[in-house]
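With one protein chain removed, the remaining protein chains of the complex are shown where they sit.
Our next item is subunit A:
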């Protein structure tokens, strides 16, 4: 008996000749289940843990990253996200669990035998090689003929807009340019998965915002699975298809940026991704009428004078302004609630709205649907 499997090939250069999915007939003894895992996840972690001595860096992580996805691993430093990246790349071996790349178990495979490439946080460019030689390194190791090597390196350098600098040494480049070389050096190998370890961390803000958009565009065009490690929630929200939020070696939540931001599963996620006002215990009971942990985003809150009307679908919480922080495009109001606790409300800096002074009494109002119920830790 034969089973027909539709394979999706994410590599653009191979798509030139073949339109649509490739159909391959497989004998049934291979087992449909194995084949399905092949097409399911570019990267799959199954119960992965990693201990360094007594330190538990990664604790029981299960994760499936889809082919062609821009996947971010977000968390504070020490949350285990970089360790997970190193486990995928093969720089470290997990203490327990399995790592699969396109369904193939690579847990015990050395980095040079895995079809992944990494953009390192410090770029790790070879200082004794020119930009071109750096980019060609992986191809040279794999004995790609010289002409093809040249051509692919040229194209990779063009992708990151560094055509003119091929003969320079890394030392003669700026930080942003080095970052691009590191990206080209990884992309030129056409890995099935590209791992990026806080690649924008060393760039200044303006350059970082530029590179965010550019990276996203490169990823869309190259159709390579990106696994992007960052501690910057803005970066993760801007660029990702999905985000895994890490805390203390565990994944707190996996979801799209909107899911993670609008429906954070835990207080940690609510606090780490964006700003959240937390309501719990007596304060929650007083304001919302129910106990348990809840969160409200600052930009959902309307700032009202005590005698202003509150809509019927809104929750109202009276308080007193403790501090006003002017931040250019918006102004942050820190409000001490009568029910207890301090809330942050944000207002765009506009003329027509009435001014509030520090110490004046206000009412915070937001729609009931904007109250986020959190799981307990």
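Here is the rule we use: a residue touches a chain if its C-beta (ideal position, glycine included) is under 8 Å from a C-beta of that chain, and two chains touch if they have at least 3 such contacts; residues count from 1.
In this text, contacts and distances are computed from a predicted model.
As stated in its UniProt record, the chain not included in the shown complex is "Putative spermidine/putrescine transport system permease protein", which appears among "Nicotinate dehydrogenase subunit B", "Sensor protein", "Anaerobic dimethyl sulfoxide reductase chain C" or "Putative spermidine/putrescine transport system permease protein".
Screening A:108, A:142 or A:223 against the full complex identifies A:142 as the residue touching the chain left out. Interface note: of A:50, A:185 or A:242, the residue touching the hidden chain in the full complex is A:185. Of the candidate positions A:128, A:206 or A:348, contact with the unshown chain belongs to A:128.
From the options A:97, A:111 or A:176, the residue with contact to the chain not on display is A:111.
Touching the omitted chain from subunit A are residues 89-91, 110-112, 116-118, 120, 122, 124-128, 137-138, 141-142, 185-186, 189.
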